[in-house]
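Here the complex is missing one protein chain, while the rest keep their positions.
As written, the chains take the letters A and B, and residue 1 is the first residue of each chain.
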Amino acid sequence: MTMTLTINGKKRTLTIDPGEKLLDVLRREGYMGVKKGCGAGDCGACAVLFNGRAVNSCLVFAAKAEGAEILTIEGLATGEVLHPVQEAFLQEGAVQCGYCTPGMVMATIDLLSRNPDPSEPEIREALSGNLCRCTGYVKQVNAVQRAAEWMKGGETRG
Amino acid sequence: MADRPKRFVTVGKNLRKVDGTALITGKPEFVADLQLPNTLHVKILGSPYAHARITSIDVRDAEAMPGVVCVLTHLNTPATRHTTAGQGYPEPSPYDTRMFENKVRFVGDRVAAVAAESEAIAEAALKVIRVDYEELPAVLAIDEARVDGAPVIHDEADSTGIYDAGRNIVADVDIDVGDVAAGFAESDEIVEMTCETQYAQHTPIETHVVLSYLDSANRLVLRTSTQVPFHVRRIVAQTLDIPMQQIRVIKPRIGGGFGTKQEILLEDIVGLITLRTGQPALISLSRQEEFAASRTRHPMRVRVKLGANSDGRLNAIEMEATSNTGAYGSHGLTVLANTGSKTLPLYNKAPHAHFYGQAIYTNLPVGGAYRGYGATQGYYPLEMAMDELAVRLNMDPIDLRTLNHIRVGETSPIFEKLGEGREGVSQTVKSCELPRCIEIGAERIGWAKKRGKRLKIGPWVHGVGMSIMMQGSGIPEIDMAAATIKMNEDGSFNLLIGATDLGTGSDTILAQIAAEVLGVPLTKMLVTSSDTDYTPFDVGAYASSTTYVSGMAVQKAAEQVRDQIRAVAAPLLKAEAERLELRDDAVHDPSGDQVSLARVCQRAMYETDQFQIGATASCVPTESPPPFLANFAEVAVNTETGKVKVVHYVAAVDCGVAINPHMAEGQMEGAIVNGIGYALTEEMILSSKGRVRNPSFFDYKIPGMLDVPPMDIILVESYEPTGPMGAKSVGEIGINGPIPTIANAIYDAVGVRLTETPFTPERVLNAMKAVSG
Partner (left out) sequence: MSNIKTYQRPASLEDAWRLLSEEGKTAKLVGGAVDVGLFAPPEVATLIDLSHLLSTSVESRDGGGLVIGAGVTLTELLESPQAQAYGGGILVTMLRQVASPLLRNAATLGGALASTHPWSDVITLLLALDAQVRRYSGHPEEAALETLLESRGTMDRVIISEVSLPRLEERTYIDFEKFVRTGFDVGMLNCACRMSLSDDGCANVRVVLGGTPDIARRSPDVEAAIAGTSLTASDIEKAAAVASESIPARDDVRASGAYRRILAKAGVRRCLQRMAQKAGE
């Protein structure tokens, strides 16, 4: 079947299988920043924004995204300028292997779009579906707080 | 070796990862991110039985299925015995594995592999492979392995390196210092403790994944998620019986390893498929396959017996370990040996020590390297026994440790007696800030005011516990790392390293070391890591070796390059080469004159006495300086449900000089949280038939954001004179801490000793009931 959706601001018409998951379609289309960690909604590595909300793309049927706006990690930076959340993750040392990072960044963007000034417990809850095995989650929390500060101040980067 | 410089320029700074921008923008840097045309998708058929002989296998229907290109079984693959353990040659693990065999030894063991045009077709083809099994009696617990009449798991004639195959014993270790029997006889107090650890898994978020293809010269390229690219090349050549020069291994960005990728698990299969078909082949384990058929931490039963004088001085330590290696002996001997060799030297004041034990086969999931590598299993009973000894002697557990732990200028006979599955290497400790670690940690947790207080808040009772430990920095006189640095005429440098960054940040810290020596900012170091065609040899990322061993190779290479630069610059500056200094992208003479590095390189390349400024240097360490760690935890135990909550965790670690403090902290934070999961929630639950019942993150619970206590990671720096820039390695040590520390804190809170991990609410509650009757 064919479907039309918007990925990172670009309108795309894709041919998909009706049973395919959004994760697999996005990767096939070259959005390799969307990672597969479990295929079961347990780890969050595949998180993308689906009409503004972070979801596990390994669960969502691609066909469900008909007409939807999808944002992946590849759609965040403007040219060489990183999104403040990306910038904050790097500055705070929150990236180790980087495999869970795209999902965590997308969940953070969802959080900050609704709650520009989250408390630490709110950050932890918002990212509770994103598993990381390299870090102790300490520096990600710091990074989200840092990004929130920058974004409140209207800065694009630190 | 140079003294500690007054100040570092690049080292010691929280510089950003050199690969950070690529990772944060989602660049296609990982194995499976490379899409090649005509790639075959590979799936493996796993054994449904724990122990069985394959009496017949019929793959005709699978081969006939449209889209299926290649099916591998024991009937059409090389039968070379090898080990999957990615260790240096000759590997200390037995050669007890074939690609495929007519015998399967655990649920999930390889039976066949199918390569097809899509993953769906490959999966469908697995279902039509007809296998007849003759089910054999299985060994499903460590106590069943060595009894008379037990099934023999490796009854084949051609396996080698097994200690006693007929009794399912992979390895046997027995070393003595002094006479422990006499030591115990002289002791005023004896404490004995036996602990059992569970099956647990590494669970990197990226599972094992390999892509293979042929290059333009028809050489086999393996792009693989590995910690050991050079061992992959060697072992795949051996397994497939092809010349090693036909293989190139590329390690791109890796989504975590923690030991499980120190294993040659899939490279042989996709490699053979590509060689047979000429097509690229990709295998990527599902999470379920990863749980069922990759590698685990060796479950162990470890008994520790301590004898001490009434003043707390240890007389004798005995440790007996029984390690379950599962169906194959990968890392069986060395993990067992490390259980003693990485723990007992800590208490070098005891004149008598005895370590012995065996690693045994079972028809259960296969053990492998896992961060901590046996030390984790050993520190659990050791540090709990120390806690108990302190209670019996009415001493503060801190004072008991302080009295007995190793210090600068001291050695332990264990270093020499017990090494990597063989004799070790003697060494004297040259840096140890453990006393300060203990002091700072105790202060931070509030030890004096919390210990023994049993603060009650509703059903929760609080307690504090502590433990200390050491690990090592690489494997002395075995590990080898090399680094190549070459200079470009714009003043930049290529740093080519076989060292394997698997998310640890080693590319960055190794570049920081080189940049420090060469007086350039990090941006001038262009890092290429781990390509067997282009980077020099390195054993890979394991045994806490990278910072110390690979770091020293980088430092030496950088120093040689620095000396070449000085020699070229000397005539330009009309100064003696020895008096020139490299900093700020330039060579400076004492008078204040300078010449840019770019200028120096241009001269070398285009003008006078032309040559390539560059060097390759190697490091084979002669010792393995231990990092030291003091752990403190405050826990709350719910007396209604048995739930244990870690309220606060403090880890003060002596890592030598932290090359990049953020990254050193990151190693500690990650290891401790992994250890907390191992202590409290993580457990592979096996059925009575040996099947993993919880092969998913849905039911194998690793810590998430909500499960992490407030943590204080304190880097207590020392200067390790044998290390690069004074550094030691801290990749592993942190993971050893949570089990004994939390166990001791639980004891402080509710008075029970938990001798089985993980400390699930149910186990805690049962232990409390057993104590209260």
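Heads up, the rule we're going with is that contacts are C-beta pairs under 8 Å (C-beta built on N, C-alpha and C of every residue); 3 or more make two chains touch, one makes a residue touch a chain.
Remember, predicted model here, so these are calculated numbers, not experimental data.
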Residue in contact with the excluded chain [from A:Leu5, A:Val34, A:Ala47 or A:Val144]: A:Ala47
Sole residue of B:Ala353, B:Ala652 or B:Leu765 that reaches the chain not shown, by the stated touch rule: B:Leu765
Touching residues (missing chain, whole complex) on chain A: 1, 17-21, 40-41, 44, 47, 50, 53-56, 59-61, 63-64, 66, 107, 110-111, 114, 125-126, 128-130
Missing-chain contacts mapped onto chain B: 120, 123-124, 640-643, 681, 685, 693-694, 698-699, 701-707, 760-762, 765
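Here is the rule we use: only the chains that are shown with their structure count from here on.
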Separation of chain A from chain B, taking each centre as the mean of its C-alpha atoms, in whole Å: 30
Chain B residues within the chain A interface of the complex: 14, 16-17, 19-21, 23-30, 32-33, 35, 202-207, 253-256, 258, 284, 286-287, 502-505, 662-663, 665-666, 668-670, 672-674, 696-698, 702, 704-706, 708, 711, 713
Residues of chain A defined as touching chain B within the complex: 28, 30-40, 42-43, 45, 72-74, 76-77, 82, 86, 89-93, 95-102, 105, 123-125, 127-141
